[in-house]
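For this depiction, one protein chain was excluded, whereas all remaining protein chains were kept in their positions.
Presenting chain A:
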Amino acid sequence: MDLAEKTNESAGKSLGAYLAGHLRDYGLLVALIAIMLFFQVVTDGTLLKPVNITNLFLQNSYIIIMALGMLIVIVAGHIDLSVGSVMGFVGALAAVMMVNWGWPVWLTIPACLVAGVLIGAWHGYWVAYWKIPAFIVTLAGMLVFRGLSLWLLEGQSVGPFERSFQSLSTGFIPDILGINRPNGTALLAGALAVIGIVWMGLNQRARNAKYGMDDEPTLFFVLRNVIVCGALFYVMYKLSGFRGLPNVLVSMVVLTVVYAFITENTTLGRRIYALGGNENAAKLSGIKTEKLTFLAFVNMGMLAALAGLIFAARLNTATPKAGFAVELDVIAAVFIGGASMSGGSGKIIGAVIGAFIMGVLNNGMSIMGIGIDYQQVIKGLVLLAAVFFDVYQKNKS
């Protein structure tokens, strides 16, 4: 009976039917834009001022970077509660290396990334090969690495750092066109990104048409691209009026593109989705499920380490409290972005938008002067609402 129903639905391929089927994808984007417009109005335009947009990226970069790894862990059917502690620990490690031991920056950064990989491998080993629930393994990790940060820092803040290390987070890409204000690099990058997005979109449509895939109506395609590209270029334009492209924005975008490609277009990505969707079936299809689970945690550890470096660079100091409760923001971002708790579904771009929604909420409410008490309440309700929307959609179909 289900099949007959579905058949009927797709036969009437109206705009409405298409929209109903893809409400989640558009809903997320629309929600982000709506939230931004709301705060733009109630903060009298402060939200989208160049300096604040720059701040938005700087403030949220580490959340977004960890959300990429968390999405993969959650798609694989696990969770990582340790990322906040690991981030803090690696920041502390970097500080101790540079300030106390006098290590140069070029050695500290790779050493810290390797530390992240090893921490991820530690978690992954117990989860993948001993089948200990990730919740427990990473809860233990959360305590262990929080404690180790305290021990490393001896309960004190350690800093400041060299200029070159700080630029990891607070640096900007110089204007290659030499205009400086507006910043030519930002404008150029914006233009190239717009061209790239439209070009890839058209390519995808051509391919879909060729294979008769369920494709979005032209109206939606145009509308979506105009909104996305318009918003993108607007942001770039605004950035160009301040100091140009933050370094951290560039690394964030590159990482997002790379991870989106890996999850959606490679055999590695496909196998992770299959593993999360049905581990036994994946295993019997010849997929090395243990190894993939292990790698998902290794990757998470590495990204948490990178986030730790960026966070420490931004504050120019490592504190014992760095990264406290950050894992909750990261996990919330992934679920707002549409991933399912049981694994097997969720997209990188969804996690990134989810992180931005959290970020804009934080930023907007702070500008408005809303206290941290209400901020927490509102963020909690937004998370619940987003997941409720998912469940509601699923039950309806």
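A few comments on the model shown:
The rule is simple: contacts are C-beta pairs under 8 Å (C-beta built on N, C-alpha and C of every residue); 3 or more make two chains touch, one makes a residue touch a chain; residues count from 1.
Heads up, the rule we're going with is that contacts and distances are computed from a predicted model.
Think of the chain that is not pictured: of "Xylose import ATP-binding protein XylG", "Aldehyde dehydrogenase", "Response regulator receiver domain-containing protein" or "Ubiquinone biosynthesis protein UbiU", UniProt labels it "Xylose import ATP-binding protein XylG". Which of A:G27, A:G201, A:P217 or A:G277 touches the hidden chain is settled by the complete complex: it is A:G277. Remark: the omitted chain is touched by one listed residue; of A:G308, A:G344 or A:G359 this is A:G344. For the chain missing from the display, the contacting residue among A:G16, A:P110, A:G178 or A:G286 is A:G286, taking the whole complex into account. Summarising the interface, chain A meets the missing chain with residues 1-11, 207, 210-214, 265-268, 270-271, 273-274, 277-278, 280-288, 344-345.
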